[in-house]
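Worksheet: one structure, shown below.
Only a single protein chain was left out; the remaining protein chains are all shown in position.
Entry: subunit A
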Amino acid sequence: MTLTDLPMLSLLIWLPIFGGLILLMMPGEHRGIRTVGLLTALLTFVLSLLLIAGFDSQTYEMQFVERLSWVRAFNIEYYLGIDGFSMPLIVLTTFSTLLVVIAAWEVIKDRLHYYLAAFLIMEGMMIGVFSALDAILFYVFFEAMLIPLFLVIGIWGGPNRVYATIKFFLYTFLGSVFLLLALLYLQFQTGSFAIPDFHAVPLTLNQQIWLFLAFLIAFAVKIPMWPVHTWLPDAHVEAPTGGSIILAAITLKIGGYGLLRFALPITPDASMTLDWLVIMLSLIAVVYIGFVALAQTDMKKLIAYSSIAHMGFVTLGLFIVFRIFANTNNGYGEVLAIEGAMVQMISHGFIAAAMFLSVGVLYDRMHSRDIYAYGGVANRMPVFTAFAVFFAMANAGLPGTSGFVGEFMVILAAFQANFWYAFLAATTLIIGAAYTLWMIKRVFFGEIANEQVAALQDVNRREFLMLATLAAIVLLIGVWPDPLLSVMHASVENLLTQLAQSKL
């Protein structure tokens, strides 16, 4: 029996959910809580590595497909499968969850079993989002993951957590109901809920525009794009470290993934007609939100805004392809744009996770996220400072780190679309460096600011392990992005063929 005969995706979805349910049942003081949590997360991660091993990167066809009837009366299926877009995101999910479990080890003292259970259940749902090929199944996972995240921020969050979590929930819920309407309308047109059928259905431009707008609202809130981004800084600031990691590393990616899976292939003509809108919003995110980040004094808020700016590159990369189609026909720039967007998503997942983890390390010791509460941390925590500076450089897009690869590819592609797109996008290299490095300077360097800082202890072995792993991955993707690119190459080519064909 080979790997592809196993229901790998179902295992990946249900194993963490099952582990989470076990944790829910365990009494709160049980000594095995951490072990169960870690084992589940580790096992899921190993399973996802097997997924890489069994993945065939030569084809754009869906792999590891599982298809069963689920709600027969409405033709809803339990239909799973992955391609080059979803596979890296699934691995990112399993890795981030493992990170969250380890990060919670000694830090979360109140109801740890519920905390871990929430993240494990969420992990299963996020993998479900990335592997669902039935629209309703996708929507179920897409929505259901709000429940654990809502509880995580609300229960373990900061002082203003209730406001932040309700805002987060209602914002994303508002976006996603339009997605539901769009999916129902598409089912009305095709008679099926299978996403591949949606890809094939012909639609008039008018229909496409309405559908596209529905998709855009749903996924723009998740990404989040300016001007529907305001829930993110609030949610990040109030969320516990684990919540921030998952928010930044995975949930934002679901927005980008949604555009790739739904908006672009289902409504290519509307995407082309309205690409100026997305490009404009992306550039505003890159430039304006970059300046907003510069003004922050709360470290988590600063990273949250920087996330929005970085996600602007993802949406920019996805939507400049139409301009590149119009300008050139060497078939090179489009690939660069989409692959750049994908690399940016994966890379941002690791870097943002690392940044939030670093803030978490400081917060656990000082209970403050205010930049001005710090100063001279480098004198007391030299090892930690080395990591923090490295991640800050990666966040600013230093060559040799993963942050550089994605941004550089998108900027390069943007030149083939329009010089000014590239110019504006490239300002991020300056603004991004400014806000990140300025924060680093104020927090880590200079004189020791106060007694609390003077009493700081450097990272322990657990923290070192997490930070070092992240640093290694960021560096690896930075100097050798080729394996990541080759995994998605076939899928990118296929997407571009879909985009080049009008559906009218």
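Here, contacts are C-beta pairs under 8 Å (C-beta built on N, C-alpha and C of every residue); 3 or more make two chains touch, one makes a residue touch a chain; residues count from 1.
Criterion: contacts and distances are computed from a predicted model.
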{"item": "Chain excluded from display, named as in UniProt, from \"NADH-quinone oxidoreductase subunit N\", \"Thiamine transport system substrate-binding protein\", \"Sugar ABC transporter permease\" or \"cysteine desulfurase\"", "value": "\"NADH-quinone oxidoreductase subunit N\""}
{"item": "Contact residue for the chain not shown (choose from A:Val65, A:Leu181, A:Leu398 or A:Leu412)", "value": "A:Leu181"}
{"item": "Omitted-chain contact residue, chosen from A:Leu170, A:Ala326 or A:Val479", "value": "A:Leu170"}
{"item": "Touch list for subunit A against the chain that is not drawn", "value": "70-74, 136, 139-141, 143-144, 146-147, 150-151, 154-155, 161-162, 165-166, 169-170, 173-174, 177-178, 180-181, 184-185, 187-188"}
